[in-house]
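Structure first, then comments.
Removed from the display is one protein chain of the complex; every other protein chain stays in position.
Note that the chains are named A, B and C in the order they appear, and that numbering of residues resets to 1 at the start of each chain.
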């Protein structure tokens, strides 16, 4: 099929690559031109303005946050440039509020819209093994399913209302943050009693918590290796903020999300932004002054 | 080998069964006699006082809590009745404070001691697939390893000091509580946006959180099925208390454990004790008045 | 002096009255005309558009929140209608972010600006006994001091940068929320032990906590009388949100503010908005199921 792809960060580039490798005809655009080169060498057509990527069967977008999505589609009027025949597949992790607004703006213009946030890091995206949560009209999801299947090992349809996919993504990232905090505090406790984080977390992530989320972050915590950032602290902070906003809007108290917010803010106040959000483990250790105790 | 086993609740009975089935000569005792019958029919010798179970190579004990362990071994003087040649393998989930006290009391009497708490529910114990965290002198752990291997699929040696195994067990249960709270809050959030707990948790526990801890509790939360209790609310509350006590003793702030304590206390104040501790999900839903909103 | 006053809610009306009674020539405007009548009968001149109230020595404004201030001064372009000779005294409780933005917008136009939020309820305003925290250029504050002294028993100058007054107001309201939560939880504890909230709070507010903030809210909590709202739940929730936003912007973790946010959100999720924010005491009691226990 013939598609456009805009937003070529680490995730977007990997996802677009898989579309190209599967034989689709892909036109790409990115705000800064750097990331387009590797894709061009794979066969992508590179365009200089976003509106020229709006063509064929579908437009995929993987932009960084609410602001970027607003800038391109609403303020930048890309939405007005879209044909009615095309499906917009929005992979960005955005707020529920913007998700609803976008759904309404697409509907108003008669443009098919699928919210399709993904779970997985760049290496998972490169392997085409993302988990993709998708919401939008069933027939529309089916039309783009073959395309999504080049990027993800599994597509999880979540119903008609696009924001349903976004809230699942947000709630999932909240659970990731909770996983980090629970390992952070639990291993601070064992360290204080002489059991290293590495030894403790090996037991846990080989048994009850033998899942990708825990295994990945346990490694970082055990090695106190927070750079380079797999998922940067400010992004984690932003995503917990999305959970709190979605909760506020529907009046759902989330004390654990508040706790994560405070831990992440404490990490941010230390001044270093270019670290993985599992730096929360350092916050837990600092509260107990473990390093000064040589534990 | 010839061993004794005391404490025949659901866990202890399943563990003793596996020792018997593996061909060991097992003498059993329990405070109330009921649970001894099925083991007798498997070939166990049943005795009427605990001191008669202290014989052969090892004494295994799986008592309910600090109080029961104190009653039998310290107040009840069973420790004084033990031969120097025997190894005491204590599977109970007890406080770090009592763990240290027991280690000292055994050392004082020259009795070999292994703290060996287990991870797994009764069905896992019955299948001989527990994860056993063990601490004690290495030679001693090796002596009882063949016996432990009848009960567990994996033995995790954690060093000499027995309390190290207990703190790992306590920290592990704290992580389980955190897993429940994170699913409780996250699914309250998705419900408020129209995505059922079942749909949300299926995505999570099939992907990032595809581990036994999450899958087991997700099922209970999705079905709002808190009886019969797999792990009863008062036990969960007690275990979070053990984490907080161990943290207090070493001055490690654990805000997430405090939060779990408060959620469990709120559940307990509702008056029903005979429920699974995943009832925390009901607390999260009640805070948001979700049931009144028909969500 | 000759002044304008816009924003005639309960607070603004009481404040404007005192200006009139002190002999000043006051022109008033309000979005809805109702509240202007009593002031007209006291001698105020009533105008139909806000720009006509911009005259003489100073313009006082007491609008409800960020949105109202934005609507009138920025979107509504009232700022563009102001003469350079006039001082704008803004009494509203607004965000630190908007406070900074307004300071810059006034400076850009060469208009003198004083942020002057007040502490006190309508009855205190009527008595001219508010505490007014004021920030702006010292000479400018001095120019309007005689006017402020008709409204407040004390003026607290806080320096040049207007947002300093706003952050003090926000932090003060945060302390009020904390006072409520502390009485809410402490009296839930005493009730559970047979000491009524009334008896307990009488001791406290007659001794260590003998201050207006505690005495006022203790009465509401002791009598479980949350309507009519002195300070409505949604306003309290908004103000704790202002504290959290100001904290986020400067990366200051405020776990107690997070806790208040969650308690207020729990109160809001019960569905009744037209209650005093001391309804937090009901939340604390509900968490302990005290009413069901007849305590």
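The rule we apply is simple: a residue touches a chain if its C-beta (ideal position, glycine included) is under 8 Å from a C-beta of that chain, and two chains touch if they have at least 3 such contacts.
Just so it is clear, the model here is predicted, and its values are computed rather than measured.
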item	value
Among shown chains, those touching the left-out chain	A, B, C
Hidden partner chain, touching residue among A:115, A:213 or A:288	A:288
For subunit A, the residues touching the chain missing from this view	255, 266, 269-271, 287-289, 292
Subunit B residues touching the omitted chain (full complex)	247-248, 251-255, 258-259, 261-263, 265-266, 268-269
Positions on subunit C contacted by the hidden chain, ascending	96, 119, 131, 133, 154, 156, 158-159, 161, 163-164, 167-168, 170-172, 174-176, 178-179, 181-183, 185-190, 192-195, 199-200, 203-204, 206-214, 243, 246-247, 250-257, 259, 262-263, 287-290
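One rule holds for everything that comes next: only the chains that are shown with their structure count from here on.
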item	value
Chain occupying the most central position, where position means C-alpha average	A
Where subunit A and subunit C are represented by their mean Cα positions, the distance between them in whole Å	40
Separation of subunit A from subunit B, taking each centre as the mean of its C-alpha atoms, in whole Å	36
For subunit B paired with subunit C, centre-to-centre distance based on mean C-alpha positions, whole Å	53
Where subunit B touches two or more other chains, by residue	255, 287-289
